[in-house]
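All protein chains but one are shown in place.
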Amino acid sequence: MIDLIRNYWLYFLVGQYPQGPLGGLALTLLLGVAALGLALPLGVVLGLARTSSHRVIRWPVTALVYVVRGTPLLMVIFWAYFFLPAITGQQTSQFNTMLAALVLFNGAYLAEIVRAGIQGIPRGQSECARALGLGYWQSMRAVILPQALRNMLPSLVAQFVTTLKETSLGYIIGLSEVSFIAGQINAQVLTKPVAVYTILALTYFVLCFGLSRIVRLLEKRTQRSSVVMP
Amino acid sequence: MIEFRNVTKFYGSFRALDDVTETIARGEVVVICGPSGSGKSTLIRTINRLEPIDSGQILLDGEDIHRPGLDVDRFRSGIGFVFQQFNLFPHLSVLENCTLAPMKVRGLSEAAARERALALLERVGLAGKAQSYPAQLSGGQQQRVAIARALAMEPPLMLFDEPTSALDPEMVSEVLLVIRDLAHKGQTLVIVTHEMGFAREVADRIFFMDEGRILERASPEDFFERPQHPRARQFLSDLRSPFARSV
Partner (left out) sequence: MPIDLSIVLSWEFGQWLLRGFLLSIELTLVTLVLAFPLATFVALLRLAPWKLFRGLGFAYVEGIRNVPLLAHLMFWYFGATQLLPEGARAWLYEHDAETVCAIIALTLYTAAFMAEDVRSGIRSIPSAQLEAARALGFGYLRSMRLVVLPQAVRITVPPLISQTLSLWKNTSIATVIGTAELMYQAQRVETATFRGVETFAVTTVAYLTVSGIITLIGVLYQRRYPVRAA
């Protein structure tokens, strides 16, 4: 196993960079951050739509969220793979395909987290904001969303961990994220599949477990500083 | 200033307000009291349209508050409302709580808003807590900030929905002092409260409500010494029982 690590560690971490596109663990992280970064605004928009009092906004978004959440991510990836080139008129890179699929998929999940966060803010807060004369958008931006997002932080980090695991499905469309690289290494070495895949598992474990610990810490901190209402 | 005309409101099949007709004059201090479920909170919440009504009219300075085309937010900004649960914004400092609405709704500059807010915090005795956060304040302090926050909009009318009911007994008087101060300055106040001693001292008129109707309206002296309606008498005698909290 030591030989394995010594020979392939760089390939595992960054793929063929700089002689080729970025790959490996670096790509996994990049994809994860980009996906969640873009999914979050989408999730906020969809979450707001889910809490809207106008049915004409609420129903289509609810339907969209249910459809996306009832479909396997792999299916969403295939949809993106086959139809993004048709929509954009050009060849879509594997990275962008994967990114689009992840943003849509996680946006739908985040919509539910945002919705729960908004509905978890006591009604008195929005009533008071409206009583002061703040309009709907003003109340949301100044009073409700800041509190909701703060409360949602542990869930958001947990969703980030899930997104990182989801990047592994890029394997299917040949994206050279870390699972694909592991497959490549195994194809070259052939005699040590257990070692290769154990290292892969350990890599994910360290990454995701570490982040989960941060979630735990954040949860403890938000509990301590929450407002105590009489 | 405020006029109710045959106002009725239902929650499902429960009649919360039953054909209420009444007038409150500018500069008057009115206290509304009555048993739980009598409709007092509902009535006060219809004034700034936090609760809709099912029939009847409510007029503010002669104009129907439900007329189409009314800018509800602007309308509400002209009425100060103090909640039982204070509802301070926990993610903002005390000062920011008081400057938020003047800046966002009235368009005041930050400097002007701060000046006004600090003056009001001084008036309620909490200028030193301007940079603190609501979680660091006691209940009584939070409610006083809530009053300052409502006053920051310089509303001609202030509504109080059981302002001291959520407070521990030792903090009730600090809040009542602030409200009394407002009354003496000639502000129009409508207060829903159980604090009868306070009502006696401060009110121009007392409304007694039960089952969605105003059953008695009288000066404090008349109300406490010579209650007319049997249910009002029952209410007062329950309050005076050895186990009651105030009066």
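Read from first to last, the chains carry the letters A and B; within each, the first residue is number 1.
Definition applied: a contact is a pair of C-beta atoms (placed from the backbone, for glycine too) under 8 Å apart; a residue touches a chain by one contact, two chains touch by 3 or more.
This structure is a prediction, so every number in the text was calculated from the model and none was measured.
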* For the chain omitted from this view, which of the shown chains does it touch? -> A
* Structure fact -> From A:I5, A:I87 or A:V194, the answer for touching the chain not displayed is A:V194
* Which listed residue, A:L73, A:A116 or A:I214, touches the chain dropped from view? -> A:L73
* Structure fact -> Across the whole complex, the chain not displayed is touched by chain A residues 66-67, 69-75, 78-79, 82, 161, 165-166, 168-169, 171-172, 179, 182-183, 186, 193-194, 196-198, 200-201, 204-205, 207-209, 212
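Criterion: only the chains that are shown with their structure count from here on.
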* Asked: Between chain A and chain B, what is the separation of their C-alpha centroids in Å?
  -> 46
* So in the complex, which bits of chain B are touching chain A? -> 48, 50, 73-79, 81, 83, 85, 87, 89-91, 100-101, 104-105, 134-135, 139, 149-150, 153, 166-167
* Residues of chain A touching chain B in their complex? -> 122, 124-125, 127-135, 138, 142-143, 146-147, 150, 225-230
